Structure formats: structure tokens, C-alpha cells
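Omission of a single protein chain aside, the complex is shown with its protein chains in their original locations.
After this line comes chain A, so read on.
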């Protein structure tokens, strides 16, 4: 068990190192930051000074070493645009994105699990067919289009909910959160729903498939033969087997929830990392782009690691194999 955790940890480190190389190279290919950093009217001496200040006159490998050294110190350099630490700029935006992604995850689970359970238990009912058709829509409609429709309907036509920004926030642990104020919640609702759409369909379908796989098993029939109530059979015998695939996939997908928030944040002007990265790409703000990409790598690798651990905890069969 412990050795397998250590092994996975080393694998994760390798992935991160490989990603630093890719990110570094990729970013050096897009555009020349000198063009936006320097006033076109500046003279030659002025240009040289700025280039030297940002280390852009150094050879590529030298820049990579500096980049790695900076990484270890959490220093990605200063943002070209904001003139402050790139990491700090990102971290300021992180709570907004995290809040959005977590809300979407909660919606996906709260809506997807019960509906999937119902559709799995009563596959022939009319309601189940409606649920399943709905989930196809959730899969196939593009997020940006649905987002625009939400705004048109709920903000413009009905005027029920605001369509941009985070609204009123409360500061906890040095970070600002919307979900603790009524105004913030109203601002959060539409973008969270928009981001949750795809994952809700995913959770729903996973749950239904899981139920249909578990129900015909002998151990469910044996549970009935023991005289257990239907409630206990579903909430313990079915659900516990179901949670293995659901937790695994949902955990792995949480990273993409953060990554895909780019679209939703842009539509709803949600001031998170996603909106920041789009702005930064437009402005070729290299340190911020690099910091964002590295952060994504860390989030994905970290989630994978955590999901692996959860999987081991949920499935006793895997636990035993790991012990051997």
C-alpha cells in the first residue's frame, strides 16, 4: 500500500517535470513578448534594458533553468501586464474559479445521481426516457450556446438573475467568496448551472449504467432473499458499488471542470482564472500563461493522485492487491 503510493508519487513528479519542458517550449513559440512590452517609439537602449530586465536576452536553456529555479520558489516572474508576481495574479483569481467549479460539481452530483438512479431503477418509465433524452441534450449542446441562452432567457427576458460578475463577496481566509451572500449566490447560479450541464449528463449516465450493471447481480438477489428492505438494498448494496466508477470519473473530471470554466467565465464575465488566461493570451502575458498552465498540470496530477487513493479506499479488492 505505502510503496504503491510512493510509486505513484514518483510517477506524478515525472509527469510534472515533463510538463514543465512542454509548457516552456510551447510558450516560447507563441509571439514575441518584446512587441507588447515596449513602446514602439522607444529607442534601442531602452529596448535592450527591458529585454535584459525580463531575461529575454539569455539563451533558451538558460531561460529554462531560470524558469525551473523560479518554479521551485513559486516565482514565475512578474506579469507583463499587471507588473506583479504572475502567480499572485493567478492565485487572486483562483477562488472564483474554484467556487464556480465546485458549485458545478455539486449541481452535477445533486441532480445527476438521483436522476441516474431513478432512470436505472425504472428504465421503462416515461420519466426515465425524458431524463435520458435530456442527458443527450446536455452532452451535445455547446456550453457557450447554452450560456448565451441562459443569459437571454433568465437575465434579459425574465430579468430574474444577473448575467455578469461575482456580485457581493465575503472574505474568508484571505480569499473572496460569492456563495456566502445572497447577491453572490444569485450571480453564481447561472454560470455554475452552465458549467454543470455536461458533467450532470455524465454523472447521470454513469449512475444509470452502474445501476443496470449492479441490479442483475446475484448479490442483489441474495440481499433480497435475506429480506432486506428495498431502501437498504438501493442505498447500501447498489450505491456502494456504484460509487466506485462515479467517484473515479467525477474526480478525474474535476480538473477539466476547472479547465473548461474558460468558456463559461468568458460568457458570464466571471472574474476567475479562465477569463484571466484568455485575456493573458490576447496580451501575450507570458508569465501568467506559464503560471496558469503549470497550475493546471499540478491540479490534474494532484487529482489523479487523490482519485487513486479514493479508489483504493472504496474498493476492498484493489486494497488487497496493493497490500500484496
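Keep this in mind: a contact is a pair of C-beta atoms (placed from the backbone, for glycine too) under 8 Å apart; a residue touches a chain by one contact, two chains touch by 3 or more; residues count from 1.
The rule we apply is simple: contacts and distances are computed from a predicted model.
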Expected UniProt protein name for the omitted chain (select from "Nitrogen fixation protein NifT", "Paraquat-inducible protein A", "Peptide/nickel transport system ATP-binding protein" or "Succinate dehydrogenase / fumarate reductase cytochrome b subunit") would be "Peptide/nickel transport system ATP-binding protein"
Given that one chain is not shown, which residue among A:49, A:129 or A:221 touches it? A:221
In the complete complex, the non-displayed chain touches which residues of chain A? 216-219, 221-229, 232, 236-237, 240-241, 244, 314-317, 320
